[in-house]
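Note that one protein chain is taken out, while the other chains of the complex remain in position.
Chain lettering (A, B and C) follows the sequence in which the chains are written, and residue indices restart at 1 in each chain.
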Amino acid sequence: MGDMNIQAIEQYRSDFLKEVEERVEEGHWVKMCMQCGVCSGSCPFGPHWAHPPQEIFMMIRAGKREEVLSSDSMWMCTSCYNCVVRCPRQLPITQIMHGLATYAHRLGLAPRNQPTRDFSILFWENCTKTGRVNELKLTLGVYFREGLMAGIKKAWNMRNIGFGLLLTKRLNPFELFKGHACKDQKGIHAMLKKAQEIEARRHKLPA
Amino acid sequence: MAEMKTAAYVCRGCGIGERIDTARTAKVAEKEGKVQLVRQHDFLCNAEGVQLIRDDIEKEGVTHIAIGACSRRSKTEAFYFPTVALSRANLREGVIWTQPETEEARETTQEMADDYVRMACAEVKKMKLPAGNPEVGHAKRLLVVGGGVSGMTAALEAAKAGYSVVLVEKTGSLGGWAAKIHQRVPFHEPYQDPAPTGVTELAAAVTGDPGIKVYLNATLSRTSGAPGRFKVQIATESGGSSAEEVGAIVQATGFTTYDIAKLPELGGGKSPNVVDQAGLEKLAMEAAAKGQPIRRPSDGGEVKTVAFVQCAGQRDETGTHLPYCSGHCCATSIKQAMYFKDANPGVDTVVIYTDLRVPGNGEDFYRSGQSKGVTFTKGKVSSVEAGGNGCKVNFHDLILDDKNASIQADLVVLATGQVPVSGVNIEKQEEMPAEEKKVISILNLDYRQGPDLPQLKYGFTDSHFICFPYETRRTGIYAAGPVRRPMDMVQAIEDATGATLKAIQAMENAELGRAAHPRSGDLSFPSFRVDGCTQCKRCTVECPFGAIDEDEQRYPVFNESRCRRCGTCMGACPVRVISFENYSVDTVGSQIKAVDMPDEFSEKPRILVLACENDAYPALDMAGMTRTQYSAFVRVIPVRCLGSVNSIWITDALNSGYDGVMLMGCKHGDDYQCHFVKGSELATYRMSKIDDTLKQLALETERVATYEVAITDIARVPRLINDYAAKINEIGMSPLKGFA
Amino acid sequence: MTQAVATNQTILVVGGGISGMTAALEAAECGKQVVLVEKLPTLGGRTALLYRYFPKLCHPVCGLEINLRRLRGNRNVRVITMAEVTAIGGSRGDYTATVKSSPRYVNENCTACGDCARAVESEIPNPYNYNLNKTKAAYLPHAMAFPQRYVIDPSIIGTPDAERAKAACKFGAVDLGMKEETLQIKAGAVIWATGWQPYDAAKIQPYGYGRFPNVITSVEFERLADPHGPTGGKILRPSDGKEAKNIAFIQCAGSRDENHLRHCSRICCMASLKQTQYVREAYGDEGRSTIYYIDIRAIDRFEDFYQKVQKDPTVKFVKSKVARIAEDRATRDPILHGVDTEGYHRYENSHDLVVLAIGMAPSVKGADIPAEIIADSSGFIEAGANGGIFGAGCATNALDVNRSVQSATASVLRAVQVVNKVARAEA
Partner (left out) sequence: MAKKEYAFYPGCSSQLKASASNYLVSVNAMCKTLDVKLTTIPDWNCCGASISYAGAGELPRHVLNARNFALSEQHLPGQDIVATCAACWLGARETKEKLDASSQLLADTNEALKAAGLHYEGKAEIRHMVAVLIEDFGYAELGKPVVKPLEGLKFAGYVGCQTNRPFGIAGESFENPMYLDKLVETVGAEALTQYDQKVTCCGGALAFSETEKAMKQIKDIVESAYDHGADMIVTPCPLCQANVEVYQSEINKTHSTKFAMPVTYYSQLMTVAYGGTPKEAGLDGHIIKPTKLQEIAVKVVPKR
């Protein structure tokens, strides 16, 4: 999707704020931040953020496009909503972080092998395939994302958990072959395809 | 005036009766106080007791009464007898509440009570019922100096209240700065968009008001007189001159902008593309007139990016520029950024600030600016490179901690500060030739102490008092608007309205011969005996309010309506010719002498405490209310201000055998608390001089001590007294006892 | 106070704080008849509960003393305490206000000798120390109370305690039979100066006010520093009475916050700067003050004070809105979590005491507001188009004392315009 990035750079020149406002979920809120920093201090994964939300908002205004979109900070959001309920300007920070991450991913600027990104994609694919999550495949998917050996190693480390869940009937080995699923999968897929088209249109994204 | 008939009343209530032998005290009043009528009562402040006194006044023709009961600060509603001279002996807070309730203490407590009654009797006999300042003025016309928003508001509001107005404006038109701006910051909800200034309508209202006489292109060449009878000479550009009589003055001479040429490092004066906020307003008005967007001054090119540099030459700690914050500039820059955003959202507007200062509802305006896309960056601008058609603003981005941040802008707006137009700094006028003074001066007062209002700080003629923003040092003259303090338009309007009320009040009081704040309503006034005056000028120099001028023979001229009744002149006078009807060298002197002085072997020293009635005396009262004990050897006399303390009181006290004198006044220095500005400071200075006198009398210098006391020193004041009593005990009794 | 008869040339002032007192006095000193109605048993309002004023660090009661002396000396003002205006009828130049007064149970015979208080046993939370300590149920609000008259708390009426108070008074000042009264007062103009109240700190949940004893508000801190306060002027923290030497001041506690008060309360920055100097006064170089702020709003000459405090080595400034406060279970020290946004520095700072620079909410109850007065969305009032009711002081905006007095003085001229018009009409 690199071409999409080039297209964006050309379309918005140096105006990264405008780009964010038009293309990122809830991006129009970024300008309302008053740099109090309450979000940055509220995040449970705060220490792991190279750039906390309030700083990211400032970077966006300062036009630091590459630093922001290639940062893995947004991917640290656990969706705990602490920042949202404390923000004195009522910015939907969780959604903005998700939105930025999503946008970065779509432009192909998100850091390679960002585990949360991979998991996010995996989860979406997993749950939309049949309309419901296949937890076993999902879990294995996470383990094996870095290849077979790594996967086996990880799975081995986590075997207690796996067995635990198996024994307590909270993990179903047969999901590997046939898991839970919606009946109208065709409808769901059509519906989602349509939704993606509309969204691209709304966010001025090249179809 | 009918001849004097004196009466004394001793109350037995609130425990006085139990703690003091009031019969004996009453006798003291009769025999020593030489009072014609003496009564005791169990509950003097109740209806019956008060009626008793009233009857004596009406039926017995009593003219002077001394009441021995609670503090003069208590039960003032009950003990209100406006037709007679009144003194109060503080037997409750001042005696029984501060003395131990023990047998041993009985004697000293009794002595204390007896002395206070002696003092009250002596004092009241020296008092006259103030008749009111005879030299009243009847002018009910208000002079407003300055035709900006503040001045116009003052004129209109006064007119609405039914007072006629003379408005003098230096330039050829009304409006001041407000006429030079495109739009103003909103005053009302929703605080979202710039609003029309409404200055044209305001000016029209002023010129259209039959009660307001407007002089344009005019200045004041001379201002003389006093509240109620100011005479002003108005010089017009055409060389003409007219005279007006007015009752009070509102000075609304506003401000000028700080010269951006003094800010070359920020591109000031370097390029037409670097303007101050006033400059941007000019551009905005021109553009609006043409119905065009604001263009780049250098070449008329399109403006794509505008940078606003806040605190330009303000909040400066290096001493080169303005040290203060002008308060309005943040909101003004937001407003000006909106000029661009509202016209074309595509224009980038960046406000570079260190603290964004938009108090109150200004926060809504800030939000509105953000939602319109104005970018706010916390940073310190190091330099503006101005040349050609672009400017480079270099700054330290404090959030991203980027020392080398920069913005390329077509236009840079420097938020410079307000510089007050306050005329001559009279504290520094010596350096100035008279002619120059005349030109710069705004009021050209012919006051002994200088041609303009005293300045507080940085040229602003503000009040020093937080509780009393309009307390001015020139009675009847009130500053309003940015000349008083940096402020925006909405504040200026409020300020002008308040100042106008005070001016109206001054006129009303002047007509009745009453004092203005803080002794508002006081009918007493200073009078002096010409024979005996040595023309030493101390009174004219030291009057904190410039009330006293000098006549041709260099005798002091008391402009009573300018006077605040502090008595600083009385304290200053070396020959004691200045006095008030109810407060004089005698009223206090006689109290000092009235005290019964035990001999040197009695082991009963006597310590005189002269306490400022504003802070020290209430503190002593409250010490009593909290039953905090202090030495029974002190005798406290409240004074209007330590500045009114005449050295003779000290020497008299020492000569008549007092072992020590404590002076308790308010804090002085930069954050002085003295309600008469310099009183306590003067007193301290005068007392430092008294040491020589003490040496002549062969007395230890410790026998006179001065203290700065706050009204909250309820625990400290008794401590000071006790420590001092201990010290006197150390150095021993005064050798002068018995010689008096 | 003579019982000045109220006419439609009278100016009614609602609220006896610094703004209301100023309005009443300035009007009276212009020769106008004034009725001043105060809800509480004494005049003085919130300023009487402050230890010092910024930026001079002078004492509010000093100005109060002068105002009280002006009041004692002026017969044009009639003061009605413990009373509230419940309704206003009529129109500009001709109003009738309904005033409901609650019983003080002490009449004008009171000499403030204090015998009743000594006789009474039960205690009530002391409202003049923000309930930080207790006072007798028969009490003089404070040393500067005006009228200087005791109050008997309704809670003891009908109990033996009340009878004890009655028995103790030699002057028949205790009148347990007093009832609530309603009176009608005519007025030509009304000045509404009902002031402000501290925003409810418990609503700012992340700061744990109410959950953590060592988190207090700025108004409470004033009482701690005041010699007449619950600690006799010692800065001791609530949990264990230990000297609080390391104090955090959190700005915008409720202000500039769409979850709480939208407006900036204006005074808080200066108040905290001032309070750091209380800490210095108490502990000298051992004191530690940290101000957590978004913007320091020290406008005009207040800047001097800001610069002075910045030079004080015991005061630190952190540009950050504190995210949350946790409590050390053992020491009960509040631990502040947040990010210094000037260059992104994460902190986890432990302090002895946290002072919330609490926001200013207008104390204008919807019911109180006559139709003529418009309240903005924050609850501040402004005068209607051509009414005769005017706002003054903090009821109209978040103002410091100096500006409140300005506002009050201005409101008087507006009122004077109305009554002068009436006078001219009647002349």
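What we mean here is this: contacts are C-beta pairs under 8 Å (C-beta built on N, C-alpha and C of every residue); 3 or more make two chains touch, one makes a residue touch a chain.
These numbers come from a predicted model, not from an experiment.
Touched by the hidden chain within the whole complex are the displayed chains A, C. One of C:7, C:205 or C:310 touches the chain omitted from the figure, and that residue is C:205.
Touching residues on chain C toward the chain that is not drawn are 205-206, 208, 211, 324, 326-327, 329.
In the full complex, chain A touches the hidden chain at residues 25, 44-45, 48, 76, 78-82, 84-85, 94, 98-99, 101-102, 105, 110, 115-121, 123-125, 127-128, 131-133, 135, 138-139, 142, 158, 160-161, 164-165, 167-172, 175, 180, 182-184, 187-188, 190-196, 198-199, 202.
Throughout what follows, only the chains that are shown with their structure count from here on.
The chain occupying the central position, as judged from C-alpha centroids, is C. Chain C has its Cα centroid 50 Å from the Cα centroid of chain A. One inter-chain figure worth recording: chain B and chain C are separated by 23 Å, centre to centre, where each centre is the mean of the chain's CA atoms. For chain B, residues that reach two or more other chains under the stated contact definition are 356, 378, 399-400.
Counting partner chains per residue, chain C has residues 256, 319, 341, 344 touching two or more of them. Contact residues on chain A toward chain C in their complex (touch as defined above): 34-42, 46-47, 51-52, 54-55, 82, 85-86, 88-90.
Those residues of chain B that touch chain C in the complex are listed here as 13-15, 43, 45-46, 70, 73-77, 157, 160-162, 188-189, 315, 317, 323-327, 355-364, 378, 398-401, 457-458, 460, 462, 465-470, 485-487, 491, 494-495, 497-502, 504-505, 508-509, 517-518, 520-522, 614-615, 618, 622, 625-626, 667, 671, 673, 675, 710-712, 714-715.
Within the complex formed with chain B, the residues of chain C that make contact are 1, 18, 25-26, 29-31, 53, 56-67, 69-70, 72-74, 108-109, 111-113, 143-144, 148, 170-171, 226-228, 256, 262-264, 266, 295-304, 307, 319, 341-344, 376-378, 380, 382, 397-399, 401-403, 405-410, 412-414, 416-417, 420-421, 424.
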